[in-house]
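With one protein chain withheld, the remaining protein chains of the complex are depicted in position.
Which chain is which? They are A and B, in the order written, and residues in each are numbered from 1.
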Amino acid sequence: MKKCTLGWRMLLVACIVMAFSLPAWAAKTIKIGVIGPMQSLEGRDHWAGATMAADEINAAGGVKVGNEKMQIVLIKADSNEDKNITDASNAMERLMTKDKVDFVVGGFRTEAVFPMQDIAMDYKKIFIGCGAATDALCDRVGTDYKRYKYYFRGTPFKSSYLAKTSIMHLLACAAVIKKELNAPIKVALVAEKLAWTEGMVKLIQGYVPKLGMELVGTWQPSANATDVTAELSAIQKSGANIIFTVFSGMVGITFARQAGEFKIPALQVGINVESQKDGFWEATKGMGNYVFTMNTYVQGVEQNELTKPFMDGYKKRFKGTPTYTADTYASIKYNLVPAIEAVGSLDSDKLVAFMEAREYLVPSGKVKYEKNKDGVYTHDLTWGPGYLTSVGCQWQDGKLVGVWPNNWMPDPKNYPNLKITYKGMVPIKLPPWMKKQ
Amino acid sequence: MDILITGLITGSMLALLAIGFSLIFGVARIINIAHTAFYMVAAYGIFYFSIRLGLNPILSMLISVAFVTLIGVLVYKFIIDPIREHEGAVLIATMTLAMFLQEVILQLFTGDFRSIDFMIGGYFTVAGYKIFYQQLLTFGVVLIMLLAIWFLLMKTRLGLAIRSMAEDREVANLMGMNESRLAMITLAISVALAGFTGAVIGPLMVLNPHMWMEPLIIMMAVVVLGGLGSIKGSFIAAFILGFTEALVVFLVPTGAFLKGPVALIIMILVLLMRPEGLFGVAFEEER
Partner (left out) sequence: MGLVIFYVKKLFKIFRNEVLVLPSRVVVGLFFIVLLGLPLVTQDPYFIRIIILTSIFAIFAASWDLLSGFTGQMNFGHALFFGVGAYGSAMLNIHFNIPPWATIPMGAIVAVLAGLIVGIPCLRLKHTYLALTTLAFPIILLGIIIALPDISGGELGMTGLKRITESLLGNYYLHVGVFLVLAVIMWEITDSNTGIIFHAIREDELAVKASGINTVFYKLLAFCLSGFFAGIAGGLYAHYMRIAGPSTLGVDQSFTVVIYAIFGGAATIYGPIAAVFILFPLLEVFRLWPEYRMMLFAAVVLVILLYMPEGLIHWIRDKIEKECPRCKIRNIATRKTCRICTANLD
């Protein structure tokens, strides 16, 4: 009897050991968590980009780690972050401790990404943020490198560079207006009232007069405004011919639609996140024509040789144009996997040391990680010619086309011959109702 | 002039929503949190019928209003009526109902932003201020609806019943009125009003599954400001808050995002002076 119990016990122990080591001997897989608001376009693109990358890599035999080939397994986590921050953090915790993922990509709303980042750091797992642009996310890496070094920015570049790029766009548009209408440039600044626009608003208010343009006023509607007719009438009265927009929310649709309906004689330029999406034309009932926005991917525009295969692959599979959150693709395919293969291990610390020093091509440009003024890596993305610049694009008769950089001179003083043009650019068009006036 | 027009249009939208809400509260003492959710469902209904199925906009408007009213009646029969005696339960039933409708819409139409075509495109100019025909239409429809409601309440037997029920529930019940049936009819009217609002101003809005939250709050502010259960009060309060919002946008352009909070502060200030709202009757007896 006693022997029997012992036997049973040993069997039980054996079972437990096997159960625990199950992940070990079945470890022909690398688990990557994909976290995002899966009910909206951003999260769907997180997932779409990641599945594309995983399928391509798995079809090619998997990831070579040391001597064995591993398959990638993706785990989808709906963060529900646009509604509930608690939910988002719980989803991250679940990925870390229930699903035991090796890496995480995704995240969108800054208020949710902060707690998610903290949780990933608690478990020392590499988290590549593919959606939030707030500077502070990566500033933390620089100030507390030991804790936050596992966070990398995957996309987009940080929001202080957004302002820089938008000013380039403003200049490009102003040049066209000057040439075609020969009118002095008057800029109306319309920014949704949120903290991320704060820095941009101040910068642009200070910068516009220096560029020889007149700033006729600043309007700050709420990000969810559904009626901006009041603002529009005031803008038209001010005589502005450029409306500089800084929108991430629903107001982007409202504004573009109502401005189009009213035929406000001004060109909209700047950032309008909603207008980056394929659904924008439908959502504005075609009234969003001639809206200019910063973007990451535009059909027909090629930043480098990797752009076209990615865009075509995405289009074939998901019928549309990827938005920037689909850069989970690049994060997995061009960042994580090459690093894992080169290091030959899944160890986070070793990978971080390798990843941060790398320079590599992604479909939207070239990635190089920044250091802060103390020389510590912040894992933030470098902006600039040759690296990531984003694309300026404009809605022209139902199609989003690339219009910038087109003969862009980033530094005319020092490098008068440096002109950058991405493949597939077309000229900027002005709304016809601007010309009549 | 700008302020006047914007205020009138915002005010009339609010009035239509608030009157429906006020009506059902007056008759049945139901705080229907799901009121604006019905408005959302109606707007999505039009989107579905006119854009997905390609029906005529007027027809799809009628269908979706009818559809929403039907949902309202079903909801009353199967959810609210059985638990009418428990005030708290009814309250959170309408809350969860709003959440439920939001999720259903989210599943059916995803969280992407949608738009509906204007019923009449284009705009006209008054004193340098541009107005959409759709806005004018909205204003017109609102006035017609308000007249219709007034007629219904003042000139018909049903209206008499509704008014007496709002005045004193117990006595009306003693006089042989079927309280439950009347509440159902009122709810149907109220939901139909919400549906109409959604149908009329839907084209001016961007549709998304969370669109019920913002108008809900301003609508409640209107109802409280005007005095609960008072149709006239809701009507006037709607325009007060509509004009307040317009004033904020025009006078403090960089503070346009504060229009909601400012309207709410005004509501609180008025309530401090008149705790029962502008035209409210204090329900002293109901404890």
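Everything that follows uses one rule, which is that a contact is a pair of C-beta atoms (placed from the backbone, for glycine too) under 8 Å apart; a residue touches a chain by one contact, two chains touch by 3 or more.
Note that the coordinates shown come from a computational prediction; the quantities given were computed from them, not determined experimentally.
J.: So one chain is hidden, and I want to know which residue out of B:56, B:96, B:125 or B:178 touches that hidden chain in the complete assembly.
T.: Within the whole complex, the residue contacting the unshown chain is B:96.
J.: Which listed residue (B:158, B:188 or B:258) would be found touching the missing chain in the intact complex?
T.: Residue touching the chain left out of view: B:258.
J.: With respect to the chain omitted from the figure, which of A:55, A:118 or A:282 is a touching residue?
T.: A:118
J.: For chain A, which residues lie in contact with the unshown chain of the complex?
T.: Touch with the absent chain occurs at residues 38-39, 76, 78, 80, 83-87, 89-91, 93-94, 96-98, 110-111, 114-115, 118, 134, 136, 140, 193-196, 198, 223.
J.: Spell out the interface residues on chain B facing the chain that's missing from view.
T.: Considering the whole complex, chain B reaches the absent chain at 25, 31, 33, 79, 82-83, 85-86, 88-89, 91-93, 95-97, 99-100, 102-104, 107, 213, 216-217, 220-221, 223-224, 228, 255, 257-258, 260-262, 264-265, 267-268, 271-272, 275-277, 280, 282-283, 286-287.
To be clear about the criterion, only the chains that are shown with their structure count from here on.
J.: Return the distance between the CA-based centres of chain A and chain B, expressed in whole Å.
T.: Comparing mean C-alpha positions, chain B is 38 Å from chain A.
J.: State the interface residues of chain A toward chain B in the complex, per the touch definition above.
T.: Residues of chain A touching chain B: 37, 39-41, 82-83, 192-193, 217-227, 229-234, 236-237, 250, 253-254, 257, 261-262, 274, 277, 279, 282-285.
J.: If we count contacts the way the header does, which residues on chain B are in touch with chain A in the complex?
T.: 2, 6, 10, 106, 110-115, 117-118, 121-123, 128-132, 135, 204-206, 208, 210-211, 214, 246, 249-250, 253-257, 259-260
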